[in-house]
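Here the complex is missing a single protein chain, while all its other protein chains stay put.
On to subunit A.
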Amino acid sequence: MNTAFQSCSADELTKKASEARRIILETVHYANAGHVGGPLSAIDMLIALYFSVMNINPDDPQWEDRDRFVLSKGHSAVALYTALALRGYFPLEELKTFDHIDSRLQAHPDMKLLPGLDMSSGSLGLGISTAVGLALGAKLKHQTFYTYCMIGDGESQEGQVWEAADVASKYKLNNLIAFLDYNKLQQYGWKGTDREREVPVTAPELRWEAFGWNVISIDGHDMAQILDACAQAKTVADRPTVIIAHTLKGKGVSFMENNYLWHAKVPDADELNRAIHEIEAEG
């Protein structure tokens, strides 16, 4: 069973991502809580995964052979929820409960509450290890599903990321494909020279290569490149792949782009309108 929308063209996916951007901003505004910068930088990849790349079935979210996804940078939950809702895992209307008491849509993903979630996250640095576990488990059980994971560049300061990287290449996990959302900003970070806050991770390509991974660098907002990178990753026989996705924090909204202050700031009504206007003009 392959229920991925293999027929989705890059253009259709780009349109979807632009719709998702609007929903992310509306959801955060409505909840008056949540993150925006990271979700907007991650959403193109999530849309590509959930609408084209992953072998999944929204009607049977616990299907044993489905591909798995771990959002290691769990604070971008609103982006993942938006992709899941658009793909039909739950009604879009439910996004209104984001971050509320008794909601399945917790501020950070909770796999015990929402069937579409393959792993809980929110404490940074843990997710990539759980993805290694899922991929290793698939090998041990002779299952053929892929495990995808998304980590943040700031998050990559956690030593555990590199402990996971090491084990993954030792076990030759070619069924593990990680995305690094390389937006070059974190929450506060280091005071920079050329702009307000500096690149937190230096030379990720070299680092991952040193840990024995297959490395592909792309523009993380270019659908064709995202799809292509995933296809390439699947041809590698003996190593896990990391897709270093060069992205913009706050992508799609001029006054949020590349501004660390929008890491977790809620847009007010005026900012929301201006943002949606820009997104719709682009899309």
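Please note the rule applied: a contact is a pair of C-beta atoms (placed from the backbone, for glycine too) under 8 Å apart; a residue touches a chain by one contact, two chains touch by 3 or more; residues count from 1.
One rule holds for everything that comes next: contacts and distances are computed from a predicted model.
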Task: Complex member absent from the view - protein name from UniProt, among "ABC transporter substrate-binding protein", "Transketolase central region", "Sulfite reductase hemoprotein beta-component" or "Acyl carrier protein" - done: "Transketolase central region"
- [ ] For the chain that's not shown, point to the residue among A:Leu13, A:Ala107, A:Cys230 or A:Ile243 touching it.
- [x] A:Ala107
Open item on the list: For the chain not shown, which residue from A:Gly154, A:Gly220 or A:Pro267 touches it across the whole complex?
Closed with: A:Gly154
Open item on the list: Even though one chain is hidden, which residues of subunit A still touch it in the full complex?
Closed with: 31, 33-34, 74, 99-103, 106-108, 110, 120-125, 154-155, 157-159, 186-191, 200
